[in-house]
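Below is one structure. I have some questions about it.
A single protein chain has been omitted; all remaining protein chains appear in their positions.
Every chain is named by a letter (A, B and C) in the order it is written, and numbering of its residues begins at 1.
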Amino acid sequence: MSERNIRITQASGQAVEDQRVEVVERKGIGHPDSICDGLAEAVSQALAQAYLDRVGKVLHYNTDETQLVAGTSAPAFGGGEVIEPIYLLLVGRATKEYQGQRIPTDTIALEAAREYLDETFPHLDVGSDVIVDVRLGEGSGDLQEVFGEDGAVPMANDTSYGVGHAPLTETEQIVLNTERRINGDYTDEHPEIGQDIKVMGKREGDAIDVTVAAATVDAHVNDIHEYRDAVEGVREYVADLATEYTDRDVRVQVNTADDYEEGSIYLTTTGTSAEQGDDGSVGRGNRANGLITPNRPMSMEATSGKNPVNHIGKIYNLLSTEIAKSVVSEVDGIRQLQVRLLSQIGSPIDDPHVADATIVTEGGLAITDVEDEVEAIIDDELEDITGVTERVIEGDLSTF
Amino acid sequence: MSERNIRITQASGQAVEDQRVEVVERKGIGHPDSICDGLAEAVSQALAQAYLDRVGKVLHYNTDETQLVAGTSAPAFGGGEVIEPIYLLLVGRATKEYQGQRIPTDTIALEAAREYLDETFPHLDVGSDVIVDVRLGEGSGDLQEVFGEDGAVPMANDTSYGVGHAPLTETEQIVLNTERRINGDYTDEHPEIGQDIKVMGKREGDAIDVTVAAATVDAHVNDIHEYRDAVEGVREYVADLATEYTDRDVRVQVNTADDYEEGSIYLTTTGTSAEQGDDGSVGRGNRANGLITPNRPMSMEATSGKNPVNHIGKIYNLLSTEIAKSVVSEVDGIRQLQVRLLSQIGSPIDDPHVADATIVTEGGLAITDVEDEVEAIIDDELEDITGVTERVIEGDLSTF
Amino acid sequence: MSERNIRITQASGQAVEDQRVEVVERKGIGHPDSICDGLAEAVSQALAQAYLDRVGKVLHYNTDETQLVAGTSAPAFGGGEVIEPIYLLLVGRATKEYQGQRIPTDTIALEAAREYLDETFPHLDVGSDVIVDVRLGEGSGDLQEVFGEDGAVPMANDTSYGVGHAPLTETEQIVLNTERRINGDYTDEHPEIGQDIKVMGKREGDAIDVTVAAATVDAHVNDIHEYRDAVEGVREYVADLATEYTDRDVRVQVNTADDYEEGSIYLTTTGTSAEQGDDGSVGRGNRANGLITPNRPMSMEATSGKNPVNHIGKIYNLLSTEIAKSVVSEVDGIRQLQVRLLSQIGSPIDDPHVADATIVTEGGLAITDVEDEVEAIIDDELEDITGVTERVIEGDLSTF
Partner (left out) sequence: MSERNIRITQASGQAVEDQRVEVVERKGIGHPDSICDGLAEAVSQALAQAYLDRVGKVLHYNTDETQLVAGTSAPAFGGGEVIEPIYLLLVGRATKEYQGQRIPTDTIALEAAREYLDETFPHLDVGSDVIVDVRLGEGSGDLQEVFGEDGAVPMANDTSYGVGHAPLTETEQIVLNTERRINGDYTDEHPEIGQDIKVMGKREGDAIDVTVAAATVDAHVNDIHEYRDAVEGVREYVADLATEYTDRDVRVQVNTADDYEEGSIYLTTTGTSAEQGDDGSVGRGNRANGLITPNRPMSMEATSGKNPVNHIGKIYNLLSTEIAKSVVSEVDGIRQLQVRLLSQIGSPIDDPHVADATIVTEGGLAITDVEDEVEAIIDDELEDITGVTERVIEGDLSTF
């Protein structure tokens, strides 16, 4: 049995999949809040890598505070323009000097930001459509102590917690994959669709409503007919895609706020609403698992940009999700699993104050039937907690 | 019976008060995230009032994006100094021209911010310890339509929801009031205590741990003995205060991260950790009811700074809390009530898609015993929904 | 005879006073360029004083780069308002750490700027009408060496020169004193006149045209009649004042660009055109003697904000003017004196490469008649060169 404080209990209510009403949301990578999440995380990865390359270990930093101020644009069929650029301020803390060696944290941050924007937003001209500014200060001195000797498991720097669950409900799968796949394969072949894709899923009983707000890109939309086709294309793609995840009735609506007669449609020049009127910041959108799920407990933690070595909120949110996934993939008979990790300030992060797993079993299965197996997996995952850090630095674990 | 879609159901689990472990947190008004919340809301109130004064109605705006970049300070017994100022960027959208009349939104915002800082932070010298900058853009044109004719109940501009609950558990009451009363009466007589008070409450069974991190103000602390006294003073005050809210065992700890031997103590020049190393932004701290409550469903919504006339997420979060309070104060036998309001895009905001009340009753009371009464109160409160808007503009409803 | 390289020569041309056409200009303290000069110099004085107070000597700094971005205003009879604030960016170099002691250069700069603005601009609300931001970097390391041992005369850090002359022509005196006295006594009793006073003097033969552009302050001007009176008041005051300096014919014109019928008048809310459309920066306006004098050689040097201990351009421009004044006040028979000091990089600043005095004598006086006396005065003044530094730090020598 584990020496860690792991508790397995039966959930008191129904699995979300069985609740009457379920609401799920995902802000796509082009949403202003997600742009900030993405930048915060890109800068974080670049800094962590730079520290590793230069001094052999990750030093103190947190870059979880990007602010986006929306621009002004004049989209037009066939190609409009940005009138006033988007302003992005990268904010955070970083160690700028270590044992006499200066670390160019600001230029590293700017370069990472630019690369991220260039890769992610093909219709955005970094440098004229977007200004990227940076204000990275140094942290308070004593924080630097936390990292301890090399190789050792870091100590928790805060009382914090993380929460994760698995499996995803059908509605969650549809919402998550709708955005991911539109921003993956679909836009490759359909440049008329931008990166700012917002998906809302609402299930009442067995009827699922999927509402997509998809920015279109004016240079690839020549008139209202092409716009209509672009919207209809998305609708069909999503309707199709949904059938892979559910047998329930799915109704898909795209750009419902459009008013063709008023000429009010979702046309952009850059593929994101940040070009006109929508500000953004880190931690205001998706949780670490990529979704906003009011039916489930959520952590307030802004994970993107946090230091993955010792920021306990970030690590525990990611790890609890990983644990939940592992358990449901390895243990049969679990209809829903929620994992919550609560840190103990000053203790090694692999030894949480408590690791809670709340389970809804399938059929008549008792908790006791799966308890040991679940505990063993949780124990293993905690043992390997520093693997989360590595995967975050490599960019293998998404945070938004 | 109400024509609104109101549903009253029995909660499936235990009341939070009866759960084995409960965690509650509050970031005080001097915490960097709360500074941003407070500024966003102060600017919002000033703009709303200016619109009312100048054009007779509240125009489109949202000022929910303040970014704080921490400064650098050198606190010292007897009085230190700020080395590099805190940088505050007020961000949002505002209507700058209406029927040919220009509205000085930027100067209104700056003035409101300065006043708020002056009133709230007696040890902070606005203009040299803090730089306040502003970037308020104009929103997208079609949003302006939403506000409709005068007097009419606005339409929901989004699919959004709000969640509130009542009564507060004992732990919640202690956490909330610890900060409120320290930042109220206590600091009036104890200028050595700053505004950055963070309170964490953790209850396990009947043992409540209250952990307070309280910034001290160096000009009023002349040596380590006075520091120790200041910390002990807070501890006693809180221990005392807690007995008003609970009969459970309460253990209070203040500034646990201090290390007297290392000289590492929580001494500041301005009363807030924003002076050194802690950045902040809106919506990252307390929820609309002033608390962070992992045991309960929480909304991700950043309510501070949002337009209180038509921002449905703000209104529903505030209203659901108000409803919950009304119900528990008027109806006997309710151990816990959670209210959730889900908006219907395009419908009047007083007619939500659904208003859900989930109840844990006391003793053997059945839901049916209170159902009608609860529904009637919810109906009344929804009827009077525009009252929430007014109270927000007046500053009578706090959002963080 | 002096061991310094001092050369006294006869000027080849006429004294400016005797030339047919003379043009002189002064941008008043409220002109956007002069606001920047004033701030740069106020910040410089505050930093120099802080260094003296804290480490006993002035460390390396230069704060000669303030940028002003104009605001937007809506002036109106009886009182208008600023719509978009003026943005001021204080820029320069400063030593932020000295022998382990941190110097809060940014907060010192911000405080000095605020005080200067508060004192100089009674109609400007610092914090809402103006945003003051700061970016002071550290200089290149080797510059710090220049200051040498305490008490020693510093070495010249550059090949640079300064130029000064005396006495002022009548036109120069009128232009200089018109602005100084309006911004001195006159506005005390006439709050309807702002600080942005621009004076242009043009003399052709014996006819002097003085053109004044004087900002009026809307809160003190209730209608077009009061405006007309305000303008006429200035005209009379200047016409009167001019007779103190000349017997020539003087014609005074005030706010000639006004067009009463079009309603185009020089009305402001804050007393400076920086509120609407006029940007500014350091070193773009008056030379170190307070004037722009196309008839005379001028130095391009931006003296305001420069370090008065070792910035040779600043010191030589101020000193050459002081020398010229001393000579003409002590030596009879000098119609015009121009002094030019050229530095020798790496030599003590009291030993210039060359000190040139070019003289137009009166009557039939020969250069040889005054040569020795002039040389002795120049020698004395060079001997006392560090006195210039002290007077600059005390604020006794104006630089614009």
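To be clear about the criterion, contacts are C-beta pairs under 8 Å (C-beta built on N, C-alpha and C of every residue); 3 or more make two chains touch, one makes a residue touch a chain.
Nothing here was measured: the structure is a model prediction, and the numbers come from that model.
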| item | value |
| --- | --- |
| For the chain not depicted, the shown chains it touches | A, C |
| Option from A:G127, A:G184 or A:G346 whose C-beta touches the chain left out | A:G127 |
| Candidate in contact with the missing chain, chosen from C:T169, C:N255 or C:S281 | C:S281 |
| Touch with the omitted chain, as defined above, among C:E115, C:E138 or C:E373 | C:E138 |
| Hidden partner interface residues of subunit A, rising order | 74, 81-85, 96, 102, 104, 106-107, 110-111, 114, 125-129, 131-134 |
| Interface residues of subunit C (partner: the chain not displayed) | 12-14, 21, 23, 62, 65, 67, 69-72, 84, 87, 89, 91-93, 135, 137-140, 142-143, 159, 161, 163, 200, 202, 211, 256, 262, 264, 273, 276-285, 287, 292, 294-295, 297-300, 302, 340, 342, 345, 354, 356 |
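Assume only the chains that are shown with their structure count from here on.
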| item | value |
| --- | --- |
| Neighbouring chains common to subunit A and subunit B, by label | none |
| Subunit A-subunit B separation of Cα centroids, rounded to whole Å | 25 |
| Shared interface positions of subunit C, touching two or more other chains | none |
